[in-house]
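Of the protein chains in this complex, all but one are displayed in their positions.
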Amino acid sequence: MKRLVHRLGWPGTIALAIILLFVLVAILAPWIAPYPTQGAGAPNVAAKLSQPSANYWLGTDHLGRDILSRIIYGTRISLTNGVLIVAFSLLIGLPVGLAAGYFGGWVDEALMRGTDVFLAFPALLLAVLMAAALGPGFLNSIIAVAVTWWPWYARLARAEVLVLRGQPYVEAARLAGVSHQRIIIRHILPATGRPLTVQAALDVGPALLTAAALSFLGLGVLPPTADWGQMVDAGRKFFPARWWYSAMPGMTIFIIALAFSVLGDALRERKGGPARDAA
Amino acid sequence: MTLLDVRNLSVSIPTPEGDVHAVRSVDLSIERGEIHGVIGESGCGKTMTGMAMLGLVPQGARIAADRFHFDGEDLSENASRLRGRRIGLISQDPAAALNPVLSIARQMDDVLSAHRDMPRQTRHAEAAALLAATGLPDPEKVLKSYPHQLSGGMQQRVVIAQALATGADFLIADEPTTALDVSVGAQVLALLRRLVSERGLTVLMITHDMDVIAEACDRATVLYAGRSVETGPVDDVLRRPGHPYTRALLAALPDAGPHGARLAAIEGSIPPPRIAIAGCAFAPRCPQAMLVCAAEPPPMRARATHRWLCHLPEDAA
Partner (left out) sequence: MELLRYILRRTVLSAFVVVGVTFLVFVVAQVVPSDPAALYAGPRPTAEQIEKARQELNLDAPLPARFATFAAAMATGDFGVSYKSRRLIAEDLRSYLPATLELAVFSTGLALLIGIPLGVLAAARQGKWPDRLGSFSSIAAVAMPTFFLAMILQLVFAQWLGILPLSGRLSREISISAPLPMVTGFNMIDALLAGRIDAFGNALTHLILPALTLASYPAGVAMRLTRSAMIEILERRHVAAARALGLSEPRILFGHALPNAMGPALTVIGLSFAYALTGAVLVEIIFAWPGLGRYVSEAILAKDFPVIAAVTMVVTICYVVMNLMIDIAQALVDPRVALS
């Protein structure tokens, strides 16, 4: 614990704790939600749009469902969204970057100009275009965001490989006639993987934020599944009179994105050993 | 007349691993109108000594001295006020000292407008005149240029012109020729000599190069491990060095000794700047070291204005 605080500083440690708490909430959703059936989507019209109270800590939505329970269930969608977007992006970006960096020459040129095309789009717009083409839905929205996300990993991986390629042991392996495939998997991938994994873990925050924007636009999961972005959008019709409907899920998105952002900052800052405070 | 009078100057920088003693005890006495060389290996504290005079030490660093006077004013209080008014800096690497994205005209004008109350047109003419005074052939063209369009020698002349533009009469030249070719470096030294005699400047020349001392300086002070160990007229210091370290430095020059002789590098290395030193700092490397050397601070030896700190008796030098 002490070592963790030393490595991340207090803000970073708290941010990490918040993220872990969200993961826990996602796993335990059915057991900790005050109204599990409402969290899963069952309406409760008698109590519609009631303000925060002892019964409904964060109020209820237009179908009378407990917002806290909806948010707790929404954690599952949001976190899987974030993780899957990053995973899919790595799945495309990593091989592209590895190939471009390792083989160089025209392979590099072709692959990198290709990623340039994807990077030429303003990211959310391409995601919106993709999501529109694929239609709304959980998996589709993830693919839509991943399409705009992978080029960054391709670039990152390529930059790492360019450094590694010149290393004596890689050179030696190549001269010894080890196959390209084996060199990449044995020597290059493990060394590239580490920095990339850290980056990818931190990107879950922004990825989840983008996914929330898509579902705010009605391109995410379909109701009655609970989803934060979609809740903010649904609450807009009742805003600001029934402010809690939009504000509570909005706050939740902000908190988890902030936690990822603070953690990322803490990791970057502490990279070169403990930072010395200026006197 | 003494322009700069420094006694027992020390600069220490606190770090989590303990204090770094960048300067331990430096005495300097610089007369008006002379070029005074300060020589030593890298890490001996010569640059930090110069920075202390400018008030440009790293944040948190502590400066202490028995006497730290410039023309009667206490530098420990007034350094930042005197900096750029009376005391100027010519730094090691002219390419790094000039702002890469501003034109020379803009950089000259900034200095002039900070120190001289004159209209814009006059400032431009003055800038051109100062550049011409440093021997730059086409000042108008130089004014229009950006630093990367000039050669190293030209850049260093611009830096010198900037220092002149402040109106400073005391210049700290920190290795002004290190980044330059030998012949260009010689020209810059000649320029400094000319400016000293024409404009009545005083120069503190920081260098690690005995040739620079021999070529350009009137007097010299030798620093070792943050201490001034020897000072005197250049002729005395070079011909009849008192301190074994000075002798070792001179012996390390490539053209010293009989033809074909091996370059006599000094064995060992300078003491790390974090430890405290009881006796003579050079004792571990000194070929003539005695038992007393490591234990007690060496006494002052003197021959007229030539002084050094050593346990060896005067005639042993």
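Which chain is which? They are A and B, in the order written, and residues in each are numbered from 1.
Simple rule for what comes next: a residue touches a chain if its C-beta (ideal position, glycine included) is under 8 Å from a C-beta of that chain, and two chains touch if they have at least 3 such contacts.
Every value quoted in this text rests on a predicted model; they were computed, and no experiment measured them.
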Sole residue of B:L28, B:I63, B:L98 or B:C293 that reaches the chain not shown, by the stated touch rule: B:L98
Sole contact to the chain not displayed, among B:T134, B:Q162 or B:T177: B:Q162
Touching residue (missing chain; options A:A29, A:I253 or A:L267): A:I253
Options A:I188, A:L217, A:A234 or A:L267, residue touching the unrepresented chain: A:L217
Absent-chain interface as seen on chain A, which is shown: 113-114, 116-118, 120-126, 128-134, 205-206, 209, 212-213, 216-219, 229, 232-233, 236, 239-240, 243, 246-247, 250-251, 253-254, 257-258, 260-262, 265, 277-278
Chain B residues touching the omitted chain (full complex): 54, 56, 83-85, 88-89, 91-93, 96-102, 110-111, 114-115, 146, 148, 159, 162-163, 165-166
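By definition in this document, only the chains that are shown with their structure count from here on.
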Separation of mean Cα positions, chain B and chain A [Å, integer]: 56
